[in-house]
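A single protein chain has been omitted; all remaining protein chains appear in their positions.
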Amino acid sequence: MMKVQRKSSLSAKAKHAAIAISALALLASAGTARASDPLPPDQELEAVTLPAPKPSWVFVDRGFASLGTFIYDTDTGKLLGLIETSDISDLAIDPAGKAYYVSESLWSKGWRGTRQDMITVYDPATLKLKTEIPIPGRILIDSRKFNFILSDEGKTAYVYNLDPASSVNVVDLAKGKFVKKIELPGCASMMAVTGIGFSALCSDGSLATVKTAGAKPEITRSAPFFSATNDPIFDNFGYDRAKQQVVFLSYTGQVYTAKLGATPTIAEPFSIQAAAGVPVGETKPLVVNWYPGARQGNAYHIASGHLYVLMHMGEYWSHKAAGTEIWDLDVAAKKVVRRIPLAEEAGRIAVTQEENAKIVVTNDVGNITILDAKTGEEKFKLEKSGSGILQTLEP
Amino acid sequence: MMKVQRKSSLSAKAKHAAIAISALALLASAGTARASDPLPPDQELEAVTLPAPKPSWVFVDRGFASLGTFIYDTDTGKLLGLIETSDISDLAIDPAGKAYYVSESLWSKGWRGTRQDMITVYDPATLKLKTEIPIPGRILIDSRKFNFILSDEGKTAYVYNLDPASSVNVVDLAKGKFVKKIELPGCASMMAVTGIGFSALCSDGSLATVKTAGAKPEITRSAPFFSATNDPIFDNFGYDRAKQQVVFLSYTGQVYTAKLGATPTIAEPFSIQAAAGVPVGETKPLVVNWYPGARQGNAYHIASGHLYVLMHMGEYWSHKAAGTEIWDLDVAAKKVVRRIPLAEEAGRIAVTQEENAKIVVTNDVGNITILDAKTGEEKFKLEKSGSGILQTLEP
Amino acid sequence: MKTFNPDAMGEKLLRRFAGGTSRRGILARLGLALVAAPVFPVLPVSRASAAKPDRSPEAKTAFARSAQSKDDTKCDYWRYCAIDGSLCSCCGGAVNRCPPGAEHSPVSWVGTCINPDDGRAYLIAYRDCCGKAYCNKCDCDGTDRETQLYVPQLNNDVIWCFGTTSMEYHCSTAVLVGTA
Partner (left out) sequence: MKTFNPDAMGEKLLRRFAGGTSRRGILARLGLALVAAPVFPVLPVSRASAAKPDRSPEAKTAFARSAQSKDDTKCDYWRYCAIDGSLCSCCGGAVNRCPPGAEHSPVSWVGTCINPDDGRAYLIAYRDCCGKAYCNKCDCDGTDRETQLYVPQLNNDVIWCFGTTSMEYHCSTAVLVGTA
């Protein structure tokens, strides 16, 4: 097996041969030590199986043009396995831990041939393919948390599509069937709303809520509450499924909380910079300040209501810049309670939903760092492991 | 578009913002300079097209688990385009420059589904797919030069297969059709033999020659002339198609030349180390010496009869170690006429078949260096461009 | 304050680039998108496009202040203020032209960039070249006025290979459409 980017270990070995040889006198005695019986042959073993997904696990997509999502245990730093997420696919985890779902687009001949969109279902114990559910389409974009979401305790999936009109494909996971397509003009990034359907962020600065049950879906919109072009809300945000509570963050650092439902209520925003005692973020150029940013720049710890945000110094429109600090925001208290400087700047952040939460950050070359969320202490550093989206198990 | 391993240029930019701002006074005058008319809109342009392949071009496979083969011009160091070679595929270039052929294996659903083996034909000017020729199978291995070869002035292709019995699939490229399968037990790495068929290296240390024309292929073998397990001949070697002359190199550094035909003749070997005035390579451990090695460790300049060999210091069985020097061997004179030390050790080497030949070497992280073959002078260095097989146009 | 309507612009682009029958499917679908989306956003690029635009350095983004107009294989080339991806000019193509074998997407996301030579703001269409493996050369990520997925025409993460034979992303061009 040939592979790219291998260390030339052999060649290094050859160089050290001379040194090895000079150490032979020492090795000789160990080399001749001998047990009486030879080692027994290995028994044939089935592939390793996994327990149901745990809150301590983090799911690390390897990144654009890379295949697969690694499962790491943040308790041990160990790699547990790989879920077969194809390029630009999305992963969703059954809340009861009964399946991994991959929403993906495959062509019949590599980059060419017939396009096939589907939700592929994997057994969480064996990671073997269980079934494929064909769907009529999905958006092609590097994965985001809110383009493929589960609802109704994992019985329904919503798959976002852009072709380039925007719509949502509704899939009955219990029956393994595509149900219907709902047009959703000008909106994206879905949140499941219990008993209703889903909500989504819209280009007019509103929150749309879609009742999916009826023959014809009903779409209502809140009053506009943000500017989609002047101070956009990041389409990565915090969501407490049980409480139906969302925490949004805008480019300038405005924090919005919303309670979802048939008629969502959206609270007055506050500034994360103000919450940290630094100047409020502005949209005009030439002002260098702390801004939130990065590709996946915030992670919400649901039980404690803390939002962990990747922050960097820069000017406005630097919203993709990697974070140099993690700000730990107590959302209810409107207070940044801790600022954790990062040794390596980070492009993505996730948090485990454990009581003793761990923060996971990655950078563009795929180095993963696992930190204690309370102390900021570095627990593990895993090199070249993945630069794509991070996910943890959420209640 | 999100991608892996991007430099965080934006973030660096943000950091420099403060500096930029302090330089504003200087910029101000330039910023207000203004032409009278605005720039005209761009015209719609077709994709760039390419001339027929040139001897100055080098074809660089991007490596295992990477897609595509870059075309670089060694005269300019410029990237000209990408041929769609899928993972573990093989590329062959029509000797008349009328087509690029990709021998490949594609599954209908990414890593799963139905296997489809084919020769895919690309137009050399537009790099667009022209046709696909289905074949019954091929070996899966990272690409080598002699698993997919053309014969009869590009009218016939031989595709090596291992399933795990070894065989050769014969394809009529002129008619776009698979012709037949020839069992080839214990042999591999094919050389086209004009008017006969092909020869191949065998595990008994012989050279097999296959007459393909008849209803039943005839396989004859030379007397064994090398040890396939004690001092194997690298399955990458030099081949002069016109003269039907091969130059083989063994792990210890023995150089064999052979004249192919119905009954090939194989000359007595000589030692490349002896040809350089250093001790002859041996098979026993503990002897540190110069050895040939690397994944694609030698390249033959046909017109001059020089073999360029990647050499390293090591012990025997270090035959995959990257080269630290290039040895320029005048095969007919049995003399190493130049030793070129390399700044970065190299895993692959190729030479352009121009009169003023250029040597191309790459390493495992995909850095390409282009050297003048006569002087050893570095002409271009191209970072992270490909770590897979290198090919040049051969007469 | 004059505002910039990316929808109207999208239609203009379509008219210019998407002629011919083979792309009728995509046009039909886009038509739907445009008709069905009454709330599509307006982008406040008034600083650049108003009658008396303020093009002083104080009004420019960090990108615009350091942009150059000489080398289109570098990320700081002025047209790349909102590009994301590999530059086609490094992949065998050109700033506005696909490499051999790649297909230009008829639709795209857009940006408004300031040319340092004349100080004017121009509308740039970042049209992806599609149907070949990811080039992965000269990867750039300009983010001036780039927004989120709910405004896809102004989001540079979407794979804009619609109406092409294959949706495989190869690289991105920066086509000058006109003054903004």
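Order as written gives the chain letters A, B and C; numbering starts at 1 within each chain.
Keep this in mind: a contact is a pair of C-beta atoms (placed from the backbone, for glycine too) under 8 Å apart; a residue touches a chain by one contact, two chains touch by 3 or more.
Keep in mind that this is a model prediction, so the values were computed, not measured.
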Shown chains that the omitted chain touches within the full complex: A, B
Among B:69, B:212, B:244 or B:318, the residue in touch with the chain that has been omitted: B:318
Among B:183, B:218, B:355 or B:377, residue touching the chain not depicted: B:183
Touch with the omitted chain, as defined above, among B:235, B:330, B:354 or B:378: B:235
In chain A, positions touching the absent partner: 1-3, 5-7, 9-10, 13-14, 16-17, 20, 24, 27-28, 30-35, 38-42, 44-50, 67-68, 71, 79-82, 84, 122, 125-128
Touch list for chain B against the chain that is not drawn: 64-65, 88, 105, 107, 111-112, 115, 139-142, 144, 147, 162-166, 183, 185-189, 200-204, 206, 221, 228-230, 232-235, 285-286, 314-320
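FYI, only the chains that are shown with their structure count from here on.
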Chain whose Cα centroid lies at the greatest distance from that of chain A: B
Separation of chain A from chain C, taking each centre as the mean of its C-alpha atoms, in whole Å: 27
Centroid distance [mean C-alpha coordinates] between chain C and chain B, Å: 38
Multi-chain contact sites of chain A, meaning residues that touch two or more partners: 64-65, 111-112, 141-142, 286, 314-315, 318, 320
Multi-partner residues of chain C (each touching 2 or more other chains): 58, 60, 62-63, 132-134, 136, 141, 143, 157, 159
